[in-house]
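The complex appears here without one of its protein chains, the remainder shown in place.
Moving on, here comes chain A:
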Amino acid sequence: MARDTVKAGVLKADGNKRFQNGDFVGAESLYSKAIIADDTNPSLYTNRAMARLKLSLWDSVIADCQSCLKLNGESMKAHYYLAQAYLELRAFDDAVTHASRAREICALTNDKSLAQVTTLVLRCKRDRWEDAEKKRKRAHKELEEDVLRTMRREKADSLAALDDSTATDGDRRQVAEEWDAKMEQLGRVFEAARSDEDKRREVPEWAIDDITFAFMVDPVITVSGQSYERASIMEHLRRQPTDPLTREPLRPSDLRPNLALRKACEEFLDQNGWAVDW
């Protein structure tokens, strides 16, 4: 196990400078050299993951974050970068899991990135829902086409059967019209189901944070009974330790998680991922 912390520290500092100047290739290579010098420092892996995120090297980001998590399972950054890489790779469940874990760590450690990470959780959930929706709609469309194809075949078969009999032109027209009416009816049923989905798009007030107007992920309740997103009320309390509604003194330790509301928000969002962009 390599452990030259001094050399690694110098390389890391140089890498940070390159990163700040936008030279992500240079930064990535310096972080790699730092890891060769000291492969026991978890932050070297997350720094390289951050550079690799900029370079769109998603698989390498995942590898770095996993190396970091082996050394420190509670690394907020590792979970945060992992979520972003998984999101790019369209591995939505993994993205949601790691973004949520990063957010929990932020909340526990009073990390200033809480708002940013909360936004990522919402983005992951929205993208996961959109993906499921797209698949569901495609399946819906395919079903409609399958049924229509079968009906068209049935219609042709019925007409062919009439050819061998003593049926008149009038009989033939009647059979054709019956099938056409059925197919039109089917189209209307599918269409009605589609427009129904768009009609239901209204976000309930109880799910909205009164400070950012965003959908809530981790609502916390104040002494006066009002709930806010944890990230926004914390941001406000850092500036001014008062209840936004009553202006009574309010400390972060007075906040309590609102578990029932949190559950309701989660359930609503799972069914209505569009609400993130409302």
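By our rule, a residue touches a chain if its C-beta (ideal position, glycine included) is under 8 Å from a C-beta of that chain, and two chains touch if they have at least 3 such contacts; residues count from 1.
What we mean here is this: contacts and distances are computed from a predicted model.
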Original post:
UniProt protein name for the omitted subunit, picking from "UBC core domain-containing protein", "Exosome complex component RRP45", "LAME_0F08812g1_1" or "Skp1-related protein"?
Top reply: "UBC core domain-containing protein"
**OP:** Please pick, from A:68, A:107 or A:214, the residue that touches the omitted chain in the full complex.
**Re:** A:214
**OP:** Looking beyond the chains shown, say which of A:67, A:232 or A:258 touches the absent one.
**Re:** A:232
Original post:
Looking at the whole complex, which of A:36, A:89, A:115 or A:223 touches the chain that is not displayed?
Top reply: A:115
Subject >> chain A, residues in touch with the chain not shown (by the definition above) >> reply: 115, 210-214, 232, 235-236, 239-240, 242, 244-245, 247
